[in-house]
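Omission of a single protein chain aside, the complex is shown with its protein chains in their original locations.
Presenting chain A:
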Amino acid sequence: MQKIETFWHFCLKHFKQELNGQQFNTWIKPLKLEICPGVENTLVLIAPNRFVLQWIKDNFVNRIDEMAQSHFNEKIHFKLELKDPTEIETATIKAPEPKSKEDKKPPADKAHGATARKTNPSRLNPAFTFDAFVTGKANQLARAGAIQVAERPGIAYNPLFIYGGVGLGKTHLMHAVGNYVMELDAGAKIRYVHAEKYVSDVVSAYQHKSFDKFKLYYHSLDLLLVDDVQFFSGKNRTQEEFFYAFNALIEAHKQVIITSDCYPKEISGLEERLVSRFGWGLTVAIEPPELEMRVAILLKKAFIEKIELDESTAFFIAKYIRSNVRELEGALKRVLAYSRFTGHPISLDLAKEALKDLLAIQNRQISIENIQKTVADYYKIKVADMYSKKRVRAIARPRQVAMAIAKELTQLSLPDIGEAFGGRDHTTVLHAHRKIIELRASDPGINRDYSTLIHILRG
């Protein structure tokens, strides 16, 4: 057991190679390794907090065990402990895992209401970290911005404004910043608040004549995370209070992160002074994830939940569940539930069977007629214009959008699509598809229209 320092150095070296810098710094670097007093051949890994302890237990302890087996010539046991002796929680390596996280919970929630929870003044969800956030083209800019803010809060970009559709990971990203800042500075005063809750806090301050307390609290934060700021729309007193809080925090170089379902200037019912302030820092969009990213999200989720999921099954689920990450996670849960029900492991066939209701809705829903009708309604043109020979841009562009969507969302061949659009040639469909891809890259308006239409059609 004299080689403990050498062994830990060996572990650190390997982890540095195996993990990215952020993962290494977050999970491995804060660990300490000590000999377990009085217990032979046992080492204690000391984690700085419960979160790191759980993460190490779930993800890295087996790897450390493997390294120990290759480094020492005898069987080494590991225990995980918290740094603070008052909170010691041990977890012996390779203890049998319960079937799911849910099963570990006490039986009847008797003493707890749904809303009764541990004191967590920050309201941060510890599961929402940068590591658990899957990055792709759709969100890489937002993630990069968020990491910079997390590393230099109040300095890098202030405020950080993240916008995008529902269920795409805005909340996850802002929590990730909060968790990262908390990791670096456990004393940081952080608060995540949904805009609706902020509004009700303002109402409550009104009722209890406690605006001083309200201001004192919000103005004293180190990091304020406001989710779905579009719900401030039309709520003047809330906006006024938020304006003061925002100014106080920015002036004191305290970080503010805001999310919204749309670009600041497009939020209706928001005071101009707020809209302009939202643009002071960095404004980044999160787009719906592309196929590969959806697959990566599923694989990551499966890894975290210890679900065995092969790539072909993940591709199958991701191909059909396109609109948002929540639905994607819901579909994975359904597949897992069906696997439990049948007692069969997850496979492509099992996933097809588990999701057949969902697929039936989608197949029923997306017909070329439906696409034409939806696009015509969206652009306020006649459905007949979809088949007409008119070439004015106000009609031709929506028609091209409809053709591109038909190519993407249906299994129809290019000649079939052309036929459905007034007997056009398949090369016209191909041209329309390419044109829309180009325009989506260069024209945010078209890109938003396209995403919205896909969203409407996909549900």
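Quick notes
Please note the rule applied: a contact is a pair of C-beta atoms (placed from the backbone, for glycine too) under 8 Å apart; a residue touches a chain by one contact, two chains touch by 3 or more; residues count from 1.
As a convention for this text, contacts and distances are computed from a predicted model.
The unshown chain of the complex is recorded in UniProt as "Regulatory inactivation of DnaA Hda protein", chosen from "Macrolide ABC transporter ATP-binding protein", "Regulatory inactivation of DnaA Hda protein", "NAD(P) transhydrogenase subunit alpha" or "Phosphate-specific transport system accessory protein PhoU". The omitted chain makes contact with just one of the residues A:L358, A:V383, A:L412 or A:L430: A:L358.
For the chain left out of this panel, the touching residue among A:H14, A:K197 or A:H219 is A:K197.
Remark: the omitted chain is touched by one listed residue; of A:K306, A:R326, A:K382 or A:R434 this is A:R326.
On the side of chain A, touch with the chain left out of the figure occurs at residues 100, 102-103, 105, 107-110, 112-118, 120, 123, 125, 165-167, 194, 196-197, 200, 228, 231, 261, 323-324, 326-327, 329-330, 333-334, 336-338, 340-341, 357-358, 361, 458-459.
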